[in-house]
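The complex appears here minus one protein chain, its other protein chains still in place.
Read from first to last, the chains carry the letters A, B and C; within each, the first residue is number 1.
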Amino acid sequence: MTRIHVSTTVNGDATEFLCEPDETLLDVLRERLGLTGTKEGCGTGDCGACSVTIDGRLVCSCLVLAAEVAGCEVATIEGMADGDRLHPLQQKFLDHAALQCGICTPGFLVAAKALLDRNPDPTETEVRYWLAGNLCRCTGYDKIVRAVMDAAKEMRRA
Amino acid sequence: MRYEAPRSLKSAVALMAGARGSAHILAGGTDLLVRMRSGYAEPDLIVDIKHIDGMKSVVAEKGGWRIGAAVSGAEIGEHKGLCRAWPGVVEAANLIGSTQIQGRATMTGNLCNASPAADSVPALVAAGATVRIAGPKGRRDVAVEKVPTGPGKTSLKKGEIIASVFLPKRPARSGDAYLRFTPRSEMDIAVVGVGVSLSVNTKGVCTAARVALGAVAPTVLLVEPAARALVGTTLDETALEALAAACSKACRPIDDKRGTVEYRIRVAGVLARRAALIAYERAGGRK
Amino acid sequence: MALDKGFDQPRKFKVVGTRPLRPDGIDKVTGRARFGADMNAPGMLVGRILRSPHAHARIRGIDTSKAEKVPGVKAVVTRKDFPKPRPDLADIMDNVMAGRKALYDGHAVAAVAATSVHAARKALKAIKVDYEVLPHVTDVDEAMKKGAPLLHRGRSDETVPAGFSGNVMHRFEYGHGDVEKGFKQADLVIERHLKTAAAHQGYIEPHACLASVGPDGNAELWVCTQGHYMVRNTCAGLLGIDASRLRVTASEIGGGFGGKTTVFIEPVALMLSRKANKPVKIVMSREEVFRATGPTSSTSMTCKIGMKKDGTITAGLAELRYQGGAYPGSPVQYGAMACFAPYDLKNVKSIGYDVVTNRPKQAAYRAPGAPMGAYAVESVIDELCRKLGLDPLGVRLKNAAREGTRSSYGPTFNQIGLPATLEAAMRHPHWKAKLGKNQGRGVACGFWFNFGGDTCVSMNVTPDGTVTLTEGNPDIGGSRASMTMMAAEELGIPYDQVRTVIADTSSLGQNDVTDGSRVTFAVGLATIKAAREAIKICCERAAKVWGIDPDAVVWEDGHAKPAGPNAGKFPPMSLKEIAAIATNTGGPIAGHHEVNAEGAGVSFATHMVDVEVDPETGAVKVLRYTVFQDAGKAVHPSYVEGQFQGGAVQGIGWALNEEYIYGADGRLQNPGFLDYRIPVCSDLPMIDTVILEIPNPGHPYGVRGVGETSIVPPLAAIANAVSAAAGVRLTELPMSPPKVLKAIGAARA
Partner (left out) sequence: MVKVAIWGSLRAATGGKGEVEIEATTLRELLDRLAEDYPGVRPQLARGVSVSIDGLVYNDSWFTPIRPDSEVVLLPRIVGG
């Protein structure tokens, strides 16, 4: 296989990498770029642990070929906080104890941010359906939904 | 494996037609990458069609809408014109997978994957949609129901690519709806899916109808007796009973991990009634 | 003895009972936390495992010669590479890598290490395994019948009566009184046969490890596990090396629920690394997790209970048949012990059969074995209440186990919280809320043990007076916060001045696995003891400085203070001040505690749930859910609530949709999150919680384990609610829509 050279933007930084043609974006983020905050829970798009945005659109990075992101803007969990200032969603996840083991947390945060970027005032039902592609086995989702609703409220005030 | 991202349909067709070994189109990739991971697909060539003009756009055409093959479910859901004209098709497209999957998955991919349980297909068939196929011998338009020929199989020939889906002009006083049954509220594959599209006259009498079923046979079923049960009625109880019976009768399902034969037959009728009533209300027939 | 009989009550807590942010929180919301698959090493190889496609097959031979020649392949391993295991590790060895036979679809038969994923995949395809396919059995009732295909020969023990197949490994029996006499005293006796499907823990993080074995024989392993000391001991045993040579570091762990309490890939990675002389990383795919790790048992059960018109239960009899996969050790004994434990019964008997089948060896799953037995008993009690027109909470309270009750499994309970949970349930607005059409409400009780076990904690006071706490139990749901809180409480210093870390296996003595709801109880106990030791040293140092007797110094609010009439008047010395002069007063200050923390308490819960059933499709929607559970003392109430909620939702999944589906070929048909349906966010309502605090006399703060009990009542609570809404008793889990619709149809016909 001939490797492909890809120029892209990751979390605002111009980034280049070489990848195999069949390598996924998830594998490149984790194995080549050292961004291991994006997790693999299933590799088949069923758990949402690998959620990232590409040009603002929420996707499972396990279902994207790395070669496809040439010229795109990729955003991962590592780019969510502003320096040492947590994003309100990150802070609310901590305040509400919305994580237990924490493996699904990056995916939930990236997905929840994509929701609030579009809909600053979601109902509980909208939050639950938007996040239905993110599996959490520890929390029963209760505290996650509360954290997202509370973060939305705070962001509307700001 | 080779990855190509051609800029024109012509070169995409040429790549696919000239490919040796197994060649796959990549649009959303939400089926293809899963199959690659599990080892079911081992492509020698992947042709990414997203950089081809028109593949990512929804354009008005003859009062209807032409949807590029790489338009994602999320983009369909955000398109006001499509939502107004064909709410059932939009609902069906938006039921494919999670928010994340919606960011990538396309109706054309859903069709070409040829799963009997594909959500968007019954809605497209009910809507009377066609696809435009580009191939080495030029282009042709084909009714959606002619594309899948069996689980995982399509009528596309070597080198052929579906470039777009066309939803016709919605007649006056018409409505469509799609319902599916899944054990979970989301993230699931249809156990049964029903698409209904119908028109009514000013008195609320149904003048035309198309009813399509998914996940109850090797391919999507366009059930004409079910349509006939509706035409000429105001969707009264007798008509709905006849509709349900016609749908159940048309089913040729299998027992599998997602449902039983008995269950699918029964629920096809139940969902058909419910979908028909939604479509009827959307058509202005009220209930 | 670890037990601190002197439970300090009533005690005013300053830190315990508050809700500070967890110490590992920022790492986990920023993606910085390192889980099993997040570690790399220079020169690392990719490890992959070849698995049996057959449910049952003799392995005539394995030809790895072609695989070894694939470019990039550095090692190939089969069972032949491992030494003969000790008897106590024989089943674990055989499960890690098949020997004479492959016993289930997914059973590991060989492994490779290569420089790339592609090379590893190619090598797996090049391995030729000569299988002789044998008849298989995956259903527990079929496996028990004489003439069933046998997995092993001569493994049934002396407890198994004649008439069963050789797949029945062991028979348990508990109880007291005379159940036949009891049934005669009843006004109504109901007997039901019930079944439950195998459920998987469904942790989101697949098993992953990175092994590195050097030519000097020293080995390192990075792994996501519930117990890295267990991993060390087991792997050292399987590889035939000294435990001290193997240093295991626990990564952050992405869920376990009991499923990460044994080894699967770790010995293989170590063996590959030893052969290749390079680090080897193995990460399971989700499909491998489903096919080849340990779900819980599927069961078949018979339950018979007699009740008087006034609600008194006169007798209870349960026969539980659990298949535990390919090797002995299903959790049926816990099911048999726990199923009647919530009740004060004169006549009770529970029988358990441990059965092997051609399925993956079960692993612990949150209160292993208890939810299924509780499902049987609580379903029949519910049906009795309905038929006799009795209040299901009132009946449960009337028969509830209390302090002094002789439990169905033998011991007499001390202070327990079941009546308190039932009374709280009766008072709760949920109990009085109106139900609509096609809706039903169900309640159920549940019991689970708590465990203790080997525990080591080391607490070090730094020169600036802040404190590091080192413990050896992977933090699976926020336990570092609880330990930090208990340390701060005892030392009388702020929460943020204590930092808790999980040590590798070379840094502390033996620690048992994070299981059995033991960590907050046992590690908390050791933390408090370690703090008390450090405090004692601090008081001695202050006494030296003041020139008074150490007995005349007390520790209050983080300060040493002179106490007693002859102690003299000295200004209190803070921990910071004492730490600053530690070098001058005798050297560094530390406290440590090593203990087998015996004497854990027991735990009870009552759950209440409302559901709506669609009578035309059989779909069930959970509308409202409330958990009432005794926590002893809730150290960090947010994480206690989280345990209640998480267990309840796992139970909802088990009750409604989750199941291992096997085809006629004995192969697992749904090894993925698409068709193994764990609940998604949009399936659920908020999960309300009510924390009761009935102190555990065996812990200085009264703490009980809270992690597991919450999964015990939901199966029955939901079954009772669905049965009420559907108007027909459901007796098989999961209550998937086709089953519910069929039951409704049959009842109406």
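Definition applied: a residue touches a chain if its C-beta (ideal position, glycine included) is under 8 Å from a C-beta of that chain, and two chains touch if they have at least 3 such contacts.
No experiment lies behind these values; they were computed from the predicted model shown.
If the full complex is used, which shown chains touch the chain that is missing here?
Spelled out, the missing chain touches these shown chains: C.
From the list C:Gly106, C:Pro206, C:Gly477 or C:Gly601, pick the residue that touches the absent chain.
Going through C:Gly106, C:Pro206, C:Gly477 or C:Gly601 one by one, C:Gly601 is the residue touching the chain not shown.
Based on the whole complex, identify which of C:Ala143, C:Cys339, C:Ala364 or C:Val377 touches the chain you can't see.
The one listed residue touching the chain not shown is C:Ala364.
Hey, which of C:Gly394, C:Pro411, C:Pro571 or C:Gly587 is the one touching the hidden chain?
C:Pro411
For the chain that's not shown, point to the residue among C:Tyr131, C:Tyr174 or C:Phe290 touching it.
Considering all chains, including the one not shown, the answer is C:Tyr174.
In the full complex, which residues of chain C touch the absent chain?
Residues touching the hidden chain, for chain C, are 1, 3, 157-159, 171-176, 257-258, 261, 331, 333-334, 337, 349, 351, 364-368, 409-414, 449, 451-453, 513, 515-518, 596, 598-601, 698, 708.
We take it that only the chains that are shown with their structure count from here on.
Which pairing of chains accounts for the highest number of C-beta contacts?
Among the chain pairs, A-C has the highest number of C-beta contacts.
Can you work out the whole-Å distance between the CA centroids of chain A and chain B?
Chain centroid spacing, chain A to chain B, equals 29 Å.
Rounded to a whole Å, what is the gap between the Cα centroids of chain B and chain C?
44
Among the residues of chain B, which ones contact at least 2 other chains?
If we look for residues of chain B contacting two or more partner chains, we find 37-38, 185-187.
If a residue has to touch 2 or more other chains to count, which residues of chain A qualify?
Within chain A, residues 1, 20, 43-44, 46, 129, 131-134 contact more than one other chain.
Can you name the residues of chain B that touch chain A in the complex?
Interface residues on the chain B side: 1-3, 5, 26, 28-30, 33-34, 36-38, 43, 46, 48, 50, 72, 74, 97-101, 103-104, 185-187.
Taking the complex as given, what residues does chain A use to touch chain C?
Residues 1, 20, 30-31, 35-44, 46-47, 49, 76-78, 80-81, 86, 90, 93-97, 99-106, 109, 125, 127-129, 131-146.
Where on chain C is chain A touching in the complex?
It is residues 19, 21-22, 24-26, 28-35, 37-38, 40, 118, 201-206, 252-257, 283, 285-286, 476-478, 636, 638-639, 641-643, 645-646, 648-650, 672-674, 678-682, 684, 686-687 of chain C that touch chain A.
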